[in-house]
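A single protein chain has been omitted; all remaining protein chains appear in their positions.
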Amino acid sequence: MPELDPRPYLVAGAALLALGLWGVAALPHVVRKILAVNLMGTGVFLVLVATAARTPGEVPDPVPHAMVLTGIVVSVCATALALALAQRLQESGGGLELDGRGKEAAGPAPAPDPECGEPSCRGGREGAS
Amino acid sequence: MPAAAAIAVLVLGPLLAGAAALVAPRAGRWLGLGTAGASLWAAVALARHVLASGVIRHRVAGWGAPLGIELRADGLAAFMLLVVALVGTAVTVYAQHYFRPSACREKHHAPSAERWFWPLWLSAWTALNALFLGADVFNLYVTLELLGFAAAALVALAGGRAALAAALRYFLVGLAGSLLYLMGVALAYASTGTVDLSLLAQRFEAGPASLAALALMTVGLLAKGALLPLHFWLPPAHADAPTPVSAALSALVVKASFVILARLWLEAFAPVASPAAAQALGALGAAAVLWGGAQALRQARLKMVVAYSTVAQIGYLYLLFPLALQRPDNRGAWTGAMLFVAAHALAKTAMFFAAGNVLHGAGHDRLRDLDGLTHALPLSIAAFGLAGASLVGLPPSGGFVAKWLLLGAGLTQGQWWWVLLLAAGTLVGATYIMRVLTHAFTRFEEDPVPCPVSLLGEGTALGLALAAVLLGLGAGWPAELLQVGAPVAGPLLPGGIAP
Partner (left out) sequence: MIARAAVAAACAALFAGLSWVLLELPVPSGLTAPALASLPASGVQHPVTAALLNYRGYDTLLELAVLLLAVIGVWSLGRGELQDVDLSSRPLLLSLLRLTLPALVVAGGYLLWVGTFAPGGAFQGGALLAGALVLAQLAGRGRAVLGREAPVRIGLAAGVAVFALVAGGLALARGTLLGYPPGQAGTWILLIEATGFVSIGLTLGALLAGGRPRTVEDRDA
């Protein structure tokens, strides 16, 4: 097998991580944030696989490969759970945007529904976010 | 019980119980109580082993580092496992009360919440136990993810838009943090060929790779540990979650990343971590103490006050770094910080339980409408007050001993600015506690608490608060435990006085 230079892959991994981080922090739409997290994950896995390829010899290092396998599974599970949360969020009314990186309410919490303190009360009322 | 068996019970017990709780939901409470009992027993057994024979290293599947994964039971691990077992038992017991159907009002959680609470909570318990025993940074990543999944789903159990938004935000911040941490792990492996903490300590040389790895892992763990300025997800998540979940999150989950960070800075990356960076971490902690306390003063809801109090108290923990890094006399700082973890865990759990009792009894937690609570819920208010005493640091509570040790460390090392912070933070803390208590001690015209709160709910709150207050009296044994295998030196108190 011809020798592949792993360095472009290392840089690509760093780029994906940085781009994904920007996406999670700066994009308000939840599904885009979830996609951005997946980007970050892909970046890390790319770096790990490139690391495995850098070691000298015929056989690539199996330990980073095992780590990537674990990481991919965790990533899929995370995406599934996040999407389920997003779906229920949408069903509760009010759209799919989380304000920026989640600025808390400036000042005291807004006056809640007088009959209900814990926001779990039915009615889909928006609590302090 | 041999050490290996204790480790197996601690890690595998809650895991099997959680899986069983999925298949047989009606057995959920019993599985929870059984796990609590087994975890307490195993944690005590492990602690006695560690005190008797020192650090225990367990090579899973018989392979040692670097090829395999090693678990390590040192003093800190055994100590944290005890804290988890204690607080976990309290949460399990309180949950029996919390999920009981109430004739008085519709409960503040989705109708089917209990059947999911047990598998989620037991999985979180597994993650916590596995995390504190971990000595392999990649393994710690997997445990962090397990914990994050469980915690986010537990927050969402409350139902309703606010809880879902809080859960999703918490989850996403946690995922981003874990992935930054994982990139740090990848860098560590790429530059040293291992992911084991002790081997990293031997192989790491000061240089750009180790610095970058430490930076990435630190930022990721700070996001999960809610240190200012990455704390924004915590107040809604802890306040809007079901009460036993709020307690578990504030007491245990948020401490897990701190403990990993402490191990990284003081052990694996010790030659690389710079004192200047440690001071920066301490400064962020100081900002958290003051800012979190100030925000707690402005909150209209009781659970939000308690949640912001967590933000503030977490700040104290980060004083460990400037006071313990690369110091020849850091035993006091180490012991103080870890005792603080335990004292805060007990006190904060008690506080959340008390707040939950108020919420259940009154139907809301708006402070301005909670006059006269002392007459209606005396035990819960007493619990809140006692827990507050520990948070503020009144003798003989655990909080007092912890702050005293940190104060001593600050004085011996000439870092007097942390002494000032401890004083200022204590003042702010006392203020927001008193604000809540003044509401409780006023007169009322009509009963603020229409629904009765069970003795179990009030009793667990009070019991934990008493434990927090009395921890200071019984701190000798835990302090001794904490020294085993700790990266510290020097006397415990200034002047070399033994505790």
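So that you can tell them apart, the chains are marked A and B in the order they are listed, and the count of residues begins at 1 in each.
The criterion applied here is as follows: contacts are C-beta pairs under 8 Å (C-beta built on N, C-alpha and C of every residue); 3 or more make two chains touch, one makes a residue touch a chain.
Because the structure is a prediction, the values reported are computed rather than measured.
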Residue among B:5, B:420, B:451 or B:473 that touches the chain left out of view: B:5
Candidate in contact with the missing chain, chosen from B:128, B:153, B:290 or B:407: B:153
Residue among B:32, B:75 or B:119 touching the omitted chain: B:119
Touching residues (missing chain, whole complex) on chain A: 7, 10-11, 13-15, 17-19, 21-22, 25-26, 47, 51-52, 54-57, 59-67, 69-70, 73-74, 76-78, 80-81, 83-85, 87-88, 91, 100-101
Residue numbers in chain B that touch the chain omitted from display: 2, 4-5, 7-8, 11-12, 15-16, 18-20, 22-23, 25, 58-63, 66-69, 71, 111-113, 115-116, 119-120, 123, 126-127, 130, 138-139, 142-143, 145-146, 149-150, 152-153, 156-157, 183, 187, 190-194, 208-209, 212, 216
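In the analysis below, only the chains that are shown with their structure count from here on.
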Inter-chain centre distance, chain A versus chain B - centres from mean C-alpha coordinates, in Å: 24
Footprint of chain B on chain A - complex, ascending: 17, 20-21, 24-25, 30, 33-34, 37, 40-41, 43-44, 47-48, 51, 54, 63-64, 67, 70-71, 74, 77-78, 81-82, 85-86, 88-89, 92-94, 98, 101-104, 107-109, 111-112, 114-122, 124-129
Residue ranges of chain B in contact with chain A within the complex: 67, 106, 108-110, 138, 142, 145, 149, 152-153, 156, 158-169, 171-173, 175-176, 179-180, 182-183, 186-187, 189-190, 232-233, 235-236, 239-240, 242, 298-301, 303-304, 359, 362-366
